[in-house]
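Complex shown without one protein chain; remaining protein chains in place.
Labels A, B and C are assigned to the chains in the order they are written; within every chain, residues are numbered from 1.
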Amino acid sequence: MSWNSFGRVFRFTTWGESHGPAIGAVIDGCPPGLSLSEADIQPWLDKRRPGQSRFTTQRQEPDQVRILSGVFEGRTTGTPISLVIDNVDQRSKDYSEVAQAYRPGHADYAYDAKYGFRDYRGGGRSSARETAARVAAGAVARLVIPEVSIRAWVSEVGGDAAEALDAAEIDRNPFFCPDAAAAERWEKLIDNARKAGSSLGAIVTCEANGVPAGWGAPLYAKLDSELAAAAMSINAVKGVEIGDGFAAARLRGEENADRMRPSENRDSPHFLSNHAGGIAGGISTGQPVRLRVAFKPTSSILTPVETITRSGETAEIATKGRHDPCVGIRGAPVVEAMMALVLADQKLLHRAQCG
Amino acid sequence: MSWNSFGRVFRFTTWGESHGPAIGAVIDGCPPGLSLSEADIQPWLDKRRPGQSRFTTQRQEPDQVRILSGVFEGRTTGTPISLVIDNVDQRSKDYSEVAQAYRPGHADYAYDAKYGFRDYRGGGRSSARETAARVAAGAVARLVIPEVSIRAWVSEVGGDAAEALDAAEIDRNPFFCPDAAAAERWEKLIDNARKAGSSLGAIVTCEANGVPAGWGAPLYAKLDSELAAAAMSINAVKGVEIGDGFAAARLRGEENADRMRPSENRDSPHFLSNHAGGIAGGISTGQPVRLRVAFKPTSSILTPVETITRSGETAEIATKGRHDPCVGIRGAPVVEAMMALVLADQKLLHRAQCG
Amino acid sequence: MSWNSFGRVFRFTTWGESHGPAIGAVIDGCPPGLSLSEADIQPWLDKRRPGQSRFTTQRQEPDQVRILSGVFEGRTTGTPISLVIDNVDQRSKDYSEVAQAYRPGHADYAYDAKYGFRDYRGGGRSSARETAARVAAGAVARLVIPEVSIRAWVSEVGGDAAEALDAAEIDRNPFFCPDAAAAERWEKLIDNARKAGSSLGAIVTCEANGVPAGWGAPLYAKLDSELAAAAMSINAVKGVEIGDGFAAARLRGEENADRMRPSENRDSPHFLSNHAGGIAGGISTGQPVRLRVAFKPTSSILTPVETITRSGETAEIATKGRHDPCVGIRGAPVVEAMMALVLADQKLLHRAQCG
Partner (left out) sequence: MSWNSFGRVFRFTTWGESHGPAIGAVIDGCPPGLSLSEADIQPWLDKRRPGQSRFTTQRQEPDQVRILSGVFEGRTTGTPISLVIDNVDQRSKDYSEVAQAYRPGHADYAYDAKYGFRDYRGGGRSSARETAARVAAGAVARLVIPEVSIRAWVSEVGGDAAEALDAAEIDRNPFFCPDAAAAERWEKLIDNARKAGSSLGAIVTCEANGVPAGWGAPLYAKLDSELAAAAMSINAVKGVEIGDGFAAARLRGEENADRMRPSENRDSPHFLSNHAGGIAGGISTGQPVRLRVAFKPTSSILTPVETITRSGETAEIATKGRHDPCVGIRGAPVVEAMMALVLADQKLLHRAQCG
């Protein structure tokens, strides 16, 4: 079953802890013959990489990926692709206090309850550092679905929503914000939160264009079900919406109906709206696939909070160390990667069953 | 991989179409020695059963379950449990128009795009009728987790939220509404929608009490990830939240932190709040596991909407036949069932790895 | 994971006990649009059906299959296909003694040790009756691989090997024996064993022609690995060989090498021999895929044998009831079915990864 694997035919497994020697991913089921080198992966890792602005953790990780298998003379061979990223900037001394007390909002207590003990250095396996391995795997997934373009952006920080949706703007600010005015506001919001020893939540929106009708399948491997599982597996995520999501629960049937008209392309009708987020009955409709993901505020905060120790004594803990004041921001490249991973898998699955 | 199966160790597979002779589920991996008969399953099916009030479809299905295997002398044997529910009130004549035109919001077009054709009678496999099989399987799952009690209710209909949360009220009205005043309002809301040939969305909340700390596992089989996949696999669901969900994205770190205090039970600290919905790092914390699920309005409406035919001509379609004006209502027992199925599976998985 | 499922994309799950009301299979992942009715399945069930000669159990089961889902207007829809076969000739009274004492060679003791109790009627889930469900599923699998023709025959009974290999002969005798002279000898052998209250083992050979090069994949889902698992999952099987099997261990490298020559068909070289049984590196080579399967003698014999009771007392047991004197014979259609099921799955998997 594999707790640390995802996907069915295009399947990846990640391993590694925040303060171990390295993290990595093994991709199994990648089609053969795709052109692949580290240069295809590195740019996506660089987008997620920490330490690039004062709005993310100051941990300096170059996140250089190495391909150890599955590629020969520049092309994928169809055998497992092993990706490794060395950890170079661990500072384990920061975490001594965490070894003894549970940080509220973190996995500390749950891991101890489950496993009896835990690697407390930087959160161990529960650290968002693992998402670098997803981003690397996602870069390979993108090669499997050249017909699809995927774009994620941060649509809300600390309750303040972006209004404009200017794709060109997304990469111009450190927040993946598609609205220049909002980006300015967020800069202040995040600075204030950071200085106050607090943190903020965020909402990430992700859209995939070019997904043909027919990917996904009833009933327990629906495309939306896979996307929900993928998104909810990311650290700090607490909510997922497809298309209108919770807002759809407030529409009337005739408002929510995505009406159709004939188009020149018979395979792809003209839809008058996309409340459904490009998925009906668990199967893509040919419209853009749209996903919204809610990230809670970073649990690691300098503000001291009441908690207990491993031995059950009362305590107070302030999480020092280096942390993102708003984890949702660096969540954007991770959501993109998960979208790519799900779609690559679904493309291959569709091909398996329907030729 | 199985598109129509769910779960890893406690695993079920469903089959059947709205207007075929029967629907059913096969449960694999159920522990041996549990007392089980049809009488353990039937009450849960009766809660979901259609035709019990004017607020649900008038299709009359007794939904009598039969156990065809896996039980001997009243106890589960550890081998597959086959459950069958006959369809008795199909009226296929109602669906002739649907064969030719695509109903917006339905899976019609997507199924055709994927499979080349579809069983158009009552939506075929995409009908919510399949959820009866889930409810039956969920009844068996409940026997695996006697330490857990699960309760789902409808917390919002057509944008009108229940305010009170009175558990005793839930079964006193046809809406699984925990607020008597809201139930009265919803009666009018739904009646009006039905008479107007329209439909309404709803939000279902589900809570599991008694889940011990330690179920679930990082990273791609997190308890919340499994719940999200389970919920999103239900017909008409467009959004899922764990704990505070999207609202958490608007909290600050110190607001969202679920502070802990020592309790008399060393295995179970006293949490001062439950923003996390009982899950941290993908693992249960011992608090109530809380899930919220958004259902879109029923796509089958009498109001005619613009669409296209199979051959690509423009058309207008009004979905006659018998339908729920608000599918979310009967979604409550289904969400409960999925919660039970996920938790039963996670309990066994935890036992596998951690003894 | 599913203990009672097999296959990855074309996946089936079986359920049912020897003396329950019915047995069945659910097939998930079947491609859509294949022409399918009960008439496509019944002939294969009829070949395996008991009670057709004095050389098989006298239990009279018509083995009429019903398709309950997944087919619409005569074609597969791509959704799960539920197959049910009613049990009609159970005689549970025959098994009272078995409830208390363990039959050597049977699963009785192992089931009790695992599950704490067991359905002792006719062996319950461990009965070869389950293989009818495999044969039904296998009939559907055949439709997925029309390019392949599969033929199994009994090549040895009680140590007496068939010498001729006359395909036309196989269906002319009740032993699936390809050698008329051997069939005559086997008739006497089996009659004698039956009259002596004894039983015989057998070896089944199965060959699939038309399998193109390229099906299967390294390393843990090799085609030969899948076939070995499939064959070993059949009741009473104790050995599996691909190609020359154990005899290959006695060849020298240059003897075992399947030399190749150019052929007119560039995609399919001319092989001078087929020691490998059509599989190299876990992948088909385009040669016939050849499998040999060893069946132990039927464990149910009239000759009394020493054993113990459930409470640990010494006992002697003679298995009355109705049994095949040589289970391997009816194993031939089952091996054929498993070959079809594995190849259908591998075809779809190859299509998934390699297009």
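Heads up, the rule we're going with is that contacts are C-beta pairs under 8 Å (C-beta built on N, C-alpha and C of every residue); 3 or more make two chains touch, one makes a residue touch a chain.
Source: prediction; values computed, not measured.
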**Study point:** Per the touch definition above, residue among A:Thr79, A:Thr131, A:Gln287 or A:Gln353 touching the missing chain
**Key:** A:Thr79
Exercise for review: Return the single residue from C:Gly33, C:Pro62, C:Pro104 or C:Gly210 that touches the missing chain.
Suggested key: C:Pro104
Practice item. Pick out the residues on subunit C that sit against the missing chain. Key: 1-6, 8-9, 14, 102, 104-111, 113-116, 125-126, 130, 156, 158-159, 193, 198-203, 212-222, 224-233, 237-246, 248-262, 266-267, 269, 272, 275-277, 279-286, 294-301, 303, 305-308, 312-314, 328, 349-350, 354
Exercise for review: Go through subunit B and note every residue touching the omitted chain.
Suggested key: 1, 9, 29-32, 78-79, 217-218, 348-349, 351-355
Study note, to complete from the structure: In the full complex, subunit A touches the hidden chain through residues 1-5, 8-9, 11, 13-17, 20-24, 26, 28-29, 32-33, 66, 68-70, 72, 75, 77-82, 84, 114-119, 121, 124-125
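In this text, only the chains that are shown with their structure count from here on.
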Practice item. Find the geometric centre of each of subunit A and subunit C from their Cα atoms only, then give the gap between the two centres in Å, rounded to an integer. Key: 45
Revision key, fill the gap. Separation of the C-alpha centres, subunit A versus subunit B, in whole Å, is 26
Point to revise | For subunit B paired with subunit C, centre-to-centre distance based on mean C-alpha positions, whole Å | key: 38
Point to revise | subunit A: positions in contact with at least two other chains | key: 1, 9, 217-218, 349, 354
